[in-house]
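All protein chains but one are shown at their positions in the complex.
So that you can tell them apart, the chains are marked A, B and C in the order they are listed, and the count of residues begins at 1 in each.
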């Protein structure tokens, strides 16, 4: 099995889909000649030519709209928007056009496109290039939103997304592009849209993670003396209620670890739903480990403090399980 | 006390703030000569002149950006974006620029602007003009988001928003523009950003509502045989944890009623947080009454079925309180 | 619904004939008039945007297109739908929210569409359809087909970012697209001069090195000639064209608008350039019809539209399960 960096896995997934289906296109800023600013399409222009691998102007609304149009005509465009923040100039085409086409045409027009965007704090990119922004996309019926946690799921989810018949947003953790992981290209079907994966079993607590926080959660599990079950959510819209519910039935405790600010973050939806499906199973309140409610700070030590740190999360979880007392967010101490 | 339609109350609030502070501006499509498509600025052009009441081209990104610029220079622009969906072409200026200016300049530049948008289903406007879209705005530190429930809070919250020193989004329920309510212009301080209001006291269940669903919740309370406490959330970001927590301490039961699709809707954040703050107080799982996860249908009977109906919610609440069994969303029956 | 398809296709072919085109303009006018009445009488909720006065654009455009060309218009799209072949009952049924509507009553007045006639879902966000139409043109280019993508939008839409982004890309990629601005002098209640820094939208082609043209949108033949030329250019792989149709909406912006903001005499001046009258006189002058024949035709169309209203009204609203269909695959 190849041990790929995540950007290589993404390139491979795009390449494999383009080779398998000539309706698949790739477009975005510098995806062609330059092979992508994060090298997620290296060599694809050479392999598939400029008709199918298309560099675009800086015009996210425009080229996403073009992809919507091409998708209604049977193509399967993969659109790259470099940083998720740039969706702020293009959201209309995704949420208000693409996601509603099928409904508004009773299935006659559909938009089977993939919108890839890099997300997440941790690399010193500052307040406007570090957010995850899931919630811009997760209350709009008609589309799907996934986030890989490494090369393997990046490969699998991307291939599934291209084959999906609806718009699929892929939020790619930027800090993982350079990270290596074994990719099982044969077992690609393990990564299905809408399915979470238990990536570590444990009996004391269910820790739900997404994208870059899956690594955090694994590290928490290693560090903590309690037995943590780690779920890689994979798909955040619509997310896999059944898998999380089953886990909580076993562990009786639920927490999320998120790379986004606290209030309104995606973890709330997990907890609210589990509250309904698993009230009797929950031995105590669920907890969210997130970033504080501030823009992403630039200075390295501050950004490091900003994202949930495995050791800190582990310690709070241990305390929680042993004392039963719900841990407060760390920043409350600083602010007090 | 005047009994105003909500659009009159909004007009009055804008007028009062403009009269009190000549830094206040109003801009948007047809807000001037036409007095606003929803008549929320009738007569203001005549009163304050074209410098301060400005019709704009159809260019939401552009004129919101202009407002940001003017706000950094000490003005207090009130921006109207007619339907919240149109924020999909302008979100960048709000979430990525305005909300981060203060942080990125350590307070030297701020954007004390108000962004008013109409929201909500119920009026036969179809899938692209009927959403509430709170979650586009509720995970971005640096701004605030409120939603009035009638003329009185529309007046009070708007005045508070203009005086606030940060960007404030006002989501105005479109179906209330024509509804009358007594407006206590003296007691405007009752409506504070960040404060929820208990608008009906009750002992059996806390029903949290926002904007147009406050009326729904009141009707539920009237119809139900159980004693429902209704909270008008007023501010959805940052929302008032203390008031909801205090209510749940008393009632032991929590539900939300929302005019948006289920998964990822704002109610999840309320429930997840209360799960943490009030786990011991909750006698059973909290429930969300929302729209189903579909785009807003146009045909009248379908749109009527789409939004939570008071009678239906009341019935489910009664069943829940009496049997202890958590009500499933109504659409699960249809889908089954 | 292949009956619907056959009927639409037959209706489309009628545009090959001058009298068929005239008839279609009349049908659009009368259908729009009835739609205004339906809303005025409170029979329909929501909003509607009619196009009386702009019929020559709709019929002219449809007349030079093939059903495999794709048209992306706006909420002011009833005329385009009818022109492209959609039967009045499908338009009216949609507006009334009935099963018989073109999208089963789920969309409403702002969201007519029918793949068979090349009518994309009509998007109600200003500017949104422009890049989508460019994308349709791109698809044709990629496939090596000589179909075109047509985008219709208003003068007001020429001020929004999507217009700019799409036209730059279309020019750059030489897409087989035709961008048609229906400059009816107003965006909602605002006159062009209050919102737009130029008088002629066509000059904006310069910013993209795109050929552009100003056309009398009240003159069916002028519309057909200009759009025909642009379509030919596109089919030949020569790239896109921006066409500005100078036109006027006789009614207000939407259901509730009485259009009191118009300067005195403006409406009258434009009524004197009613596209239906202009084309009618041309037909008479050419000996293709008599005034009596045109009057009879009008009466006939009127009967048809009334029957369509009846049929639409008799159609049931969609059932609740419909609301849950076609959300995702």
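Points to keep in mind about this one:
Here, contacts are C-beta pairs under 8 Å (C-beta built on N, C-alpha and C of every residue); 3 or more make two chains touch, one makes a residue touch a chain.
No experiment lies behind these values; they were computed from the predicted model shown.
Looking at the complete complex, one finds that the omitted chain is in touch with A, B, C.
The residue touching the chain not shown here, chosen from A:120, A:295 or A:310, is A:295.
Among the residues C:48, C:74, C:195 or C:241, only C:195 touches the chain that is left out of the figure.
Of the candidate positions C:63, C:113 or C:159, contact with the hidden chain is made by C:159.
When the whole complex is considered, the residue among A:29, A:42, A:97 or A:232 that touches the unshown chain is A:29. Where chain B meets the missing chain, the touching residues are 25, 51-52, 56-57, 59, 61-75, 89, 92-93, 96-97, 100-110, 141-144, 164-166.
Along chain C, the points of touch with the absent chain fall at residues 159-165, 167-169, 171-172, 195-198, 203-204, 206-210.
Mapped onto chain A, the footprint of the missing chain covers residues 29-30, 33-34, 37, 55-62, 85-86, 88-89, 123-129, 292-295, 297-302, 305-306, 331, 334-335.
In this text, only the chains that are shown with their structure count from here on.
The most centrally placed chain, judged by C-alpha centroids, is B. Here the spacing of chain B and chain C, counted between their Cα centres, is 36 Å. The set of chain B residues touching two or more other chains comprises 61, 85-86, 88-89, 127-128, 293-295. Shown for chain C are the residues that touch two or more other chains, namely 106-107, 111, 123, 125, 161-162, 327.
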